[in-house]
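A single protein chain has been omitted; all remaining protein chains appear in their positions.
The block that comes next holds chain A.
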Amino acid sequence: MDKYMEMVRIRFLMMLAYRTNYYTGILIYAINIAAYYFLWSAIYGGKSSMQGMSLGQMTTYVAISWLARAFYFNNLDREIAMEIRDGKVAVELIRPYSYLGMKAVQGLGEGLFRLFFLSLPGLLVVSLFLPLQFPGHAKTWLSFGLSLLFSFIIFSELNLLAGVVTFFTFRNEGLLRAKRFIIDLFSGLILPLSFYPDWAQRAMMYFPFQAISYIPSMIITESFKGAAVRDGLLLQATWCIVLLFPIGWLWRAAKKRLVVQGG
């Protein structure tokens, strides 16, 4: 456990080495959120609610989705792909730790850094300008926290899965880009899932994407209540566990196929 904590620390140090990225990061997130706010006010156009969400809830939904994304988002897939492409994976495999486990922990370090140094200040800045509605219940916040942790786990698992595919294909930038876009679209980041047509909503029940962004955002805006919160969390937990199997299976196959490039 010690070594994993140490890795979180190292990741913090590495993020601090490139601070400027993160100042611009805050700005980009603020612009994104503001743009979505204006878009949605135009769409609502005076209507008090759409699909059971008020404009205030919608604004909060968008702001929270983007700020949550700062926490769960990471580039583990690209990092793995790069390490395989330039052969650095060899160095990782001579260390007495689980390669994928260590990668996940690095993602967590990065996520925590962004949560504290990007999301929270970003949220403060945004709440000065936009009418965000935050729930008063401690229970909602607690559920949201748990839900966000699940989001991170599911997102990272998908990334590890995509990264491990590189062991077989060597070049899969296209695949990784497609995966990223699909997640942004189907996770409910851009549009809440309740706005999708019924058939699309039903189809998405079978994919893990909504567990990444839609569920935590619905919880914090209190669009989910009571049993819906519990079901949402259960669904997330299930995906966390289900996704472990293909990762384990692919990883075992991948190690046999590994070719270390460049000497």
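The rule is simple: a contact is a pair of C-beta atoms (placed from the backbone, for glycine too) under 8 Å apart; a residue touches a chain by one contact, two chains touch by 3 or more; residues count from 1.
The working rule: contacts and distances are computed from a predicted model.
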item: Listed names "Electron transfer flavoprotein subunit alpha", "Stage II sporulation protein M", "ATP-binding cassette domain-containing protein" or "Xanthine dehydrogenase small subunit", matching UniProt entry of the absent chain; value: "ATP-binding cassette domain-containing protein"
item: Contacting the left-out chain in the complete assembly, out of A:28, A:178, A:244 or A:258; value: A:258
item: Contact partner of the left-out chain, one of A:21, A:98, A:127 or A:201; value: A:98
item: Touching residues (missing chain, whole complex) on chain A; value: 2-3, 5-7, 10, 13-14, 17-18, 87-88, 90-91, 93-98, 255-256, 258-260, 262-263
